[in-house]
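The structure that follows is given in the form of structure tokens.
One chain of protein is taken out of this complex; the other chains stay put.
After this line comes chain A, so read on.
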Amino acid sequence: MHGRPRKAPKPEDEAAATAKAQKLRALQTQFFSFHHSKIYTKDAVELSAKLLEINPESYTAWNYRKLAVEHYLSQPDCNPDSVKSVLNDELGVVESALRQNFKSYGAWHHRKWVLSKGHSSIDHELRLLDKFQKADSRNFHAWNYRRFVSELMNRSEKDELKYTEDMIYTNFSNYSAWHNRSVLLSALLEKKAEGFLSKENVLPEEYEFIHQAIFTDPDDQSGWFYHLWLLDQTVTIDYPLLVSTWPAHGSDVFLVGDRCQIGSSSPFTTLFSDSGSFPIVLYFNQPVEGVSSSTVSIECGFNKSKDLLWEPLSVSNSQTAQVWVAHLKFPTSELDSSVEVSVGHTKEIVSRRGFQYNHPSTFSFKVHVQPVERDSSQVSVAENILWREENFNVYGEQAEESIPIVSFDRLCIKNGHESAASNWRIEALAKEIECFRELLLLMDCKIGKLTLARLLTAYDAMLFPFANKLVHSEEVLELYNDLMKLDPTHHRYYKDEYSSVLLQKMTSSKESLLQHCFRYKDSVSSAIGNTICLRLNNLSLSRTRALEKLLWVQMLDLSHNELQSIEGLEAMQLLSCLNLGNNKLRSLTALEPLRKLKSLRVLDISYNQIGDHSIDTTRYLCCSPLSHSVGRELNKDETVINDVTLNYWEAFYVFRDLNLYQLDIVGNTIADEKFKPVLVKIMPTLKRLDGELLD
């Protein structure tokens, strides 16, 4: 069934095909005339059977038969026996169609439809399936139907699991069998069936099983897929957890109305705010829904409002997101107050897979408010942020004492409560690592290297709360470097993974992070006040991931990388200056995460490839004027900037909600003379475009 070369048709075959087509056309014409005049006589129904026997792909004919059956069932003179015989006739037609093409969607669907009428015996179905699965053990239609039948007859998952095992023993290159195994195991684990109480008991055996396949034939993909699933089962913590927050627990937040440095407060925690509110950011380990004022309660002295609005920070418009933000208003008068945030004391925070957040946690911080003394816009307008090397000073050791140690350590939440339960996970990963090191000793194998890299990354992440460092990051980076050379076809994937590990490594410790922290010019006169600039430039990053420890960053330099997407950046709610210059961003839609950054004032996207391609091809989903969500938002402003929406809807969509003072866009295809006025029109707040002061 698989791997058979296609033969060129011989002349006599072609003649036969022509004859067949002629016959088929005649049949079809007659069939349609019956169908259109709703004739369901015996002859008419038989004609459709004949048609389907030749061409099982005729969906209309299948639907016609369904109508014919319904028609028959609605007759007053039909009795249970005749119903049964009519349905059996249908099964017969399906069977002969499947003999013609056992991968006919229409035929399998029709069979399901007939069976779900509930009048036919199911026992025959498994026998039929055995025949089909013997003929082609990888026929996924048969496997799908098998799941349907076994559910219908309440066949136990354990029996089915045994069946997958038998099929795998016959030939382990069977994606369908491995897949069904993962489906069945998930179901058994969820039910906590006997012998399947916990992953801890089930997964080691499965690992043992899949090793046999992987070691026997590392070139076979099917086993690797299953291994990836097992790895996911091992690494993924089902329950949502809070990974980090801003403000961090125990921190002091200095809220200033103007941008002058205030005393010796920590740059990690001082925030300029001209809107009279500051964000509270919750960063979970996976996308969750249900974060609201009823699931997150805030105790503070200055804001008694109960209905704080929590907003999901997700690019798509779904109500599920990994990062959530709420804006807490603070009074304009001088204030020192503590805030306590409690997350998850009611059970409504739920992961995408339906697991509840069940580790209620509380964090508190102190807020110090300095009242606004001047009109903030006066100061900021004049300031031109230049991302030149000479404008940055190493935020070196002389300044280190000014950073409260605690502030870094508390950027991330330690989830001690999970550690005891995770021992088996760590053990399982350690065992896998050993196993794949062994495989790589035997042979050079790309997927083996990739798996080892994944394993080491997961292992480091799991051990991080205990080891406080990523022990294997150097090795992982080396592996990805190797893979990029070995397997150029998947270079971009490896690059993304590489970037992610590199970012994790840099943010994993205070020492490594400080190497990338700089102070912008002489900060006293600076418009950005006390802010440290985190410079992650020239690292050939292609993705922005692992941002959970960077929630405090207000000035970020990501220039001279290879970014094609900035997904995830929306989590950095405090960002006010961002440099994305000299990257590989190809469209304005790739900038969509910026829409969520309400504090962003200075943006550099110069020297990218924006305009080369109208949509962000690195993502599957993109917004377009046709998509429902965008359209709705546009409608409101339609009358305002009609001409803009027509030609520059992406620009309008991305920039409309931003309050930028300064934008650098030079060096992109899109940035021609026609475009600049559009930008000015979209962003009335803009004061400086490509270094030029606007009126």
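In this section, a contact is a pair of C-beta atoms (placed from the backbone, for glycine too) under 8 Å apart; a residue touches a chain by one contact, two chains touch by 3 or more; residues count from 1.
Please note the rule applied: contacts and distances are computed from a predicted model.
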Practice problem: Would you kindly match the missing chain to its UniProt protein name, picking from "MIP18 family-like domain-containing protein", "AP-4 complex subunit epsilon", "Rab escort protein 1" or "Er membrane protein complex"? | Solution: "Rab escort protein 1"
Practice problem: Quick one: say which of A:69, A:213 or A:235 touches the chain that got left out. | Solution: A:213
Exercise. Pick out which of A:386, A:443, A:471 or A:693 touches the chain that's been left out of the picture.
Key: A:443
Quiz item: Out of A:87, A:281 or A:435, which touches the unshown chain?
Solution: A:435
Quiz item: Touching the missing chain, which residues of chain A?
Solution: 169-172, 211-213, 215-218, 435, 438-439, 442-443
